[in-house]
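Every protein chain except one is present and positioned as in the full complex.
Chain IDs A, B, C, D and E follow the sequence of writing; residue 1 opens each chain.
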Amino acid sequence: MDLLVKELYELPVGAPFSGTYVVEHVEIKKHRTGEPFLRLVLSDKSGSFTALWWKPPADADLTQFQKGDVVFVSGRIEYFQGTLQPKLTEIKKLKEGDFKPDKFICQSRYPIEEQFEELLNKIETIKNPYLKVLLEKFFYDDQFVELFLRTPAGKTIHHACIGGLLEHTLSVVEICETVAKRFKSIDRDLLITAAILHDIGKVREYSVNVTIERTDEGLLLGHLYMSCEMVAFKISEIDNFPEDLKTKLLHCILAHHGKYEHGSPKMPKTLEAVTLAYADALDSRVKGFEEFIEKQLGNQKGWTRRHFAFEVPIFFDGEINYEEEGTNL
Amino acid sequence: MDLLVKELYELPVGAPFSGTYVVEHVEIKKHRTGEPFLRLVLSDKSGSFTALWWKPPADADLTQFQKGDVVFVSGRIEYFQGTLQPKLTEIKKLKEGDFKPDKFICQSRYPIEEQFEELLNKIETIKNPYLKVLLEKFFYDDQFVELFLRTPAGKTIHHACIGGLLEHTLSVVEICETVAKRFKSIDRDLLITAAILHDIGKVREYSVNVTIERTDEGLLLGHLYMSCEMVAFKISEIDNFPEDLKTKLLHCILAHHGKYEHGSPKMPKTLEAVTLAYADALDSRVKGFEEFIEKQLGNQKGWTRRHFAFEVPIFFDGEINYEEEGTNL
Amino acid sequence: MDLLVKELYELPVGAPFSGTYVVEHVEIKKHRTGEPFLRLVLSDKSGSFTALWWKPPADADLTQFQKGDVVFVSGRIEYFQGTLQPKLTEIKKLKEGDFKPDKFICQSRYPIEEQFEELLNKIETIKNPYLKVLLEKFFYDDQFVELFLRTPAGKTIHHACIGGLLEHTLSVVEICETVAKRFKSIDRDLLITAAILHDIGKVREYSVNVTIERTDEGLLLGHLYMSCEMVAFKISEIDNFPEDLKTKLLHCILAHHGKYEHGSPKMPKTLEAVTLAYADALDSRVKGFEEFIEKQLGNQKGWTRRHFAFEVPIFFDGEINYEEEGTNL
Amino acid sequence: MDLLVKELYELPVGAPFSGTYVVEHVEIKKHRTGEPFLRLVLSDKSGSFTALWWKPPADADLTQFQKGDVVFVSGRIEYFQGTLQPKLTEIKKLKEGDFKPDKFICQSRYPIEEQFEELLNKIETIKNPYLKVLLEKFFYDDQFVELFLRTPAGKTIHHACIGGLLEHTLSVVEICETVAKRFKSIDRDLLITAAILHDIGKVREYSVNVTIERTDEGLLLGHLYMSCEMVAFKISEIDNFPEDLKTKLLHCILAHHGKYEHGSPKMPKTLEAVTLAYADALDSRVKGFEEFIEKQLGNQKGWTRRHFAFEVPIFFDGEINYEEEGTNL
Amino acid sequence: MDLLVKELYELPVGAPFSGTYVVEHVEIKKHRTGEPFLRLVLSDKSGSFTALWWKPPADADLTQFQKGDVVFVSGRIEYFQGTLQPKLTEIKKLKEGDFKPDKFICQSRYPIEEQFEELLNKIETIKNPYLKVLLEKFFYDDQFVELFLRTPAGKTIHHACIGGLLEHTLSVVEICETVAKRFKSIDRDLLITAAILHDIGKVREYSVNVTIERTDEGLLLGHLYMSCEMVAFKISEIDNFPEDLKTKLLHCILAHHGKYEHGSPKMPKTLEAVTLAYADALDSRVKGFEEFIEKQLGNQKGWTRRHFAFEVPIFFDGEINYEEEGTNL
Partner (left out) sequence: MDLLVKELYELPVGAPFSGTYVVEHVEIKKHRTGEPFLRLVLSDKSGSFTALWWKPPADADLTQFQKGDVVFVSGRIEYFQGTLQPKLTEIKKLKEGDFKPDKFICQSRYPIEEQFEELLNKIETIKNPYLKVLLEKFFYDDQFVELFLRTPAGKTIHHACIGGLLEHTLSVVEICETVAKRFKSIDRDLLITAAILHDIGKVREYSVNVTIERTDEGLLLGHLYMSCEMVAFKISEIDNFPEDLKTKLLHCILAHHGKYEHGSPKMPKTLEAVTLAYADALDSRVKGFEEFIEKQLGNQKGWTRRHFAFEVPIFFDGEINYEEEGTNL
């Protein structure tokens, strides 16, 4: 029996349960008698709850549980002051391989395989041989692809799920294609290549296990720089890659946050860079709105609370329906 | 003989010429003898030059010429300190109808007829009956359409040409369609309607004659408000138009500048409003870049000077080529 | 017996009480036994407290109570961990008409009748016939006046009480009059008319029942736009209302927040608009300070905590005394 | 004959003229022969023009003329390339006393004597004995008063004329009185005292001779600080002046620019300080608008150019008429 | 027995304890029976805890304890819901003199005596006689020195300890000396004097007893102004102190926050002022980082939480070691 958190709320008081959860928070506390007990916050992708390991065996090592561990627990449903707070009878740390990661982190609504095939098709449309080779060096490298496919595009604001980076990348490419069709002076190959590579540094910025975390490197250097570094090293392996093409490509990536305040060390100064920056902003913001609506409103209508980054509450009275989208994209 | 300004530069010193030009600037000055003469800056869409009416007849009314007048002049080519500065032998004010406006203001590169047909096709795709009627009330009203088709989308920054509003509107609609295809929770009809109507107030904000000018009303109220007022009055003519639909549509229009600093009294708070705001920004910015490149670099490559609004110089080493675009859009 | 919240704190433990209160928050929780109970936060204009409906009858409909309902409750005074938390023996939803709204929302310190008469007197001083007719169309329309008189000028920052809009409007008019006396180039009639109408959209922005709430329309469109729309429709009913006068009046209203950051789509560009914007800011800010001092300090002296919008703590060592003000205004 | 600059434009070519003007700019240049000549820009309050001292005597000291000097010149009217540019036959430096300063700097429209009497009347209304003594120490000190009455309130933006500080001070006091009448919790005496003293440091910030200049001290310390220092020293001469009253008064002065960005080291944190800051902003801004309209439009209607500080062009279609204001204030 | 808060956590449940602590928060609450009890938050420099005076004698005056009082308490160790929350058997208010202040507020890591001697040495290096006299008037005035030595440089962000102002002052002087050595055009005497005096107003801004508090004067006027006022009064006692030297010195002090947003009424406009402003920012920021690391991480490595003022989390994987620094400075 491996219950989702939201299923625990369906059980009657006193019912036995078990499941695997991530430790979000752990604290060793003391009974009035001075005996120690454990207070944990446990979660999976469906929610979180507080649990108490009320009477651990005298020889139990309470210090072994850390934030981020996956544990198997069993116990009985209890409520304290109206809130679910079961007491545990058993708690056991699990090793990677002993649990299914997809219980803990959600996944893009779009089928990852299909989306990736779409992306490979986009690469096929690139005519500039240097750019095409560069893209192939990334997207026909299995190790990179495996990492790329599991990376989210964000931790909280948008595309915070497995496959999120892929989904975001593809959406940005689509918008860029629409714009490139109308504006003839845009170098389409450069733009699409930049769109595909703009966020690849996120494979080093986020570590995705049972939770999404920012790495030290991610926090200290950021994906703008790391995407550029990764591209620069790959380019150094390609003979005769034109210097000015490298510069223009790196500029698109460095400038894609659009403004200094958003962490770009350069503002967009080419047609391709400015297109990418606005396409990236458009997809990120719309997706951010949609995810927030879903999280806040579920299936209801009305107002979310104020979004901490967008600085507004969001109003929604429509329907979020992705049942059939895989087919007609 | 009605020469373009740029053709005057080809003529040898002393050659006679004539043409119709707009008065950009006019000043009555005095010879050392105290006799008055006229100093004018004249222009058409290809450039501008200074001309002197050096010896006007004693009974000439020098005060009759105003900024914005169209005049027919003739004279001979002269240079002063290396600069073209012909002396005029004749100058005559023209009335509307006596000259062709398209000598003075440029026109969208895209064929206006075809683009407008595209727009009507977009309207056909709207399924919501209220929104469709609303759109038809505007776009099957000949008087409105005539005005709409000649209105630019801006005075200096982007789409500053006849048909510019149409071109911009259509491009925004295309981007919105791309986004709506991916995001199922967007109300497509609402979004496309808002995209089509978002800038209609510009027909009152700009007066287009031989130059593009902002009207008093445009400067004091702005097109955000005027678009909304126009939509609100039209809606009041439609029976049973749902109140909440009106509110959501007006919100999209009011919020489409995206931020307070850009003149929106409300930030976007719905999926449709946020999509429209970013799509509008994307098209305006890319077009603004392209127009500035063309104006600054002509057919050359390299750097423009710093753009006063975008706050960067722009780099371009490609080609601006719109010869064939009419056919395959 | 209908006790104010602040009167409950005077009662001894175990005393019976009853009263009508607004439901601020409601939650269905579970006893350890799995039986449901209700946790409510109840309030009136004097304060709020938590109450428990500990043992509802088995057939009680716990889901009938919503945020914003007015309920009659009875029970006994209890404290939990030192905090007032009575258990209820009875709770009953009331319909409009079954309770007195003035128990729930405070009212302007100034007598509303007298203040409104003042306002009508101000209208009498307007000499421009178009502006006077326009004002009369609003202020001799009983339905509008009834709404206007109960509307607050804000939800939290200033004039958050019945009659608040009237009080604020009159104060702004007074300041504008002082300025118009000194500055001869101001169009006094235009300024006073704009001052009287500048916030009328708030009758649609706030819904005032037992609490003050922002409407959907208020959140999506805002009172700047709605005030203008209301004025524009009324003007369309007046024959020959001069176009430029309409534009200047709407400009004053649209620009009265003074800056883009404060939600004005246009900055003030006329003497009247700039005067109104600063007079509005002056009255709002001073009133905001005064209300915050009163709320935070009661009758004490010293420092308030930091105001979230003004970004400072406020120091006050004087006295707030409005006993006699009705007479000498 | 001492002609105003604007009168020179009425004279025919070749007419002799003379007058006293301020040197705005001076440059020693060389004829093709290598002989030196002088190019000057000369002005009075009605305008400015360029003049050439074309053939100075061989022994003339050309270096004696400095920006800010007042000179008497004579010569004949000439135009160069259509612009007034007389050649001078004589130029002579004048000492203070040899010219009337009121030819060079304009004066408040309001009679200074009457306005000052108004101000003394305001001081009479102060009941707090410490504040009254403090005010009297300034305004019954002839030396201070003489300085105060000639000081402008600004160099370019508002009240840039003799008597400007007085006019501004009185207007701010009037607005503060209007507000204090409505808000009973304001300490009226403190507010009016602060309003009267808030800008006195300007007597040290501006030096007014034939032009208005900022002093070194003004540029390095500013009038906020200097007003406070002046008040602090005067208070140190008054026995038992309450410490907290001093602190509250200095706070009003220090904070009267309202925001850090406007140069206040503290934001307003009391009712009196916030009232003063907004009243000061209101009067300064309205006056700034009015002066700019007058300067830009003269007696015409329409739009000024964009104001460099207010960041908008200003629209005016009324009349600036101060003929009769002296009587009914 | 006077235990530090952190020592209480070492005691077993039920152990008796006593100690002197500062009252951070106090509340009179009621038992279910209606009997009052006291809930206190008590602290010393090592931490804080909650305590209950559960059964005060019937005649005890519960209202006598105020935030900021120092109390002697005794009781027994208890935990509630896993948190230390002893019940007190005795609580007694202490008067100044009855306790050692250094239990409550931490002290600069650097020996105050040595640091002060360093500072006096710096004063010895000043050659300008006026500046030297000015410094001596402050630093050979025992009363001022006593105050100066105990004043912190901040309440929360940096140098929040006794001796903090001294430590900060000296560090700023050291940086200024390094810069002055390289830049010959800096007036070293003026710079060092300004560096020594720049924050002296903090002796009036902070009151340091058992906690660090901002005074009313500090909150309303700030140390920039007060430092200047103190210097201005002292200068008025020195014969012939040059006016321009006073102005330049006060400018350095007034401008040392560098920007309007940081509360300087003037931006730095001299070499000395700009050097001081940046040196002050450098030391404050580095010290602020160091203190936050220590507080958040103790002896651990990794990330602090986001700093509220610096707006970043801080990463540290080194060691904070000040054992031996006293000797080699």
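Here are a few things to note about the model shown:
Here is the rule we use: contacts are C-beta pairs under 8 Å (C-beta built on N, C-alpha and C of every residue); 3 or more make two chains touch, one makes a residue touch a chain.
None of the values given here were measured: they were computed from a predicted structure.
Displayed chains that the missing chain touches over the full complex: A, B, D, E (touch as defined at the top). Checked against the full complex, the one of E:Thr20, E:Ser43, E:Ser171 or E:Ser227 touching the unshown chain is E:Ser171. Residue-wise, the contact with the chain that is not shown comes from E:Thr275, picked out of E:Thr193, E:Ser227 or E:Thr275.
Considering A:Ser43, A:Thr193 or A:Ser264, the position touching the chain not shown turns out to be A:Ser264 (whole complex). From the options E:Lys95, E:Arg182 or E:Arg305, the residue with contact to the chain not on display is E:Arg182.
The omitted chain makes contact with subunit D at the following residues, 27, 29-34, 37, 39, 216, 219-220. For subunit A, the residues touching the absent chain in the complete assembly are 216-217, 219-222, 224-225, 228-229, 232-233, 236, 244, 247-248, 250-251, 254, 260-266, 269-270. Subunit B residues in contact with the hidden partner, per the touch definition given at the top, are 12-14, 78-83, 303, 313, 315.
In the analysis below, only the chains that are shown with their structure count from here on.
Counted by residue number, the contact pairs of A-C are over half the same as those of A-E, the matching pair from C-D, B-C or A-E.
Taking shared numbers over all numbers used, the subunit C to subunit D interface scores over half, which places it in the same class. Separation between the centroids of subunit D and subunit E, computed from CA atoms only, is 44 Å. Across the assembly, subunit B contributes 216, 219-220, 244, 269-270 as residues in contact with two or more other chains. Contacting chain pairs in the structure are A-B, A-C, A-E, B-C, B-D, C-D, C-E, D-E.
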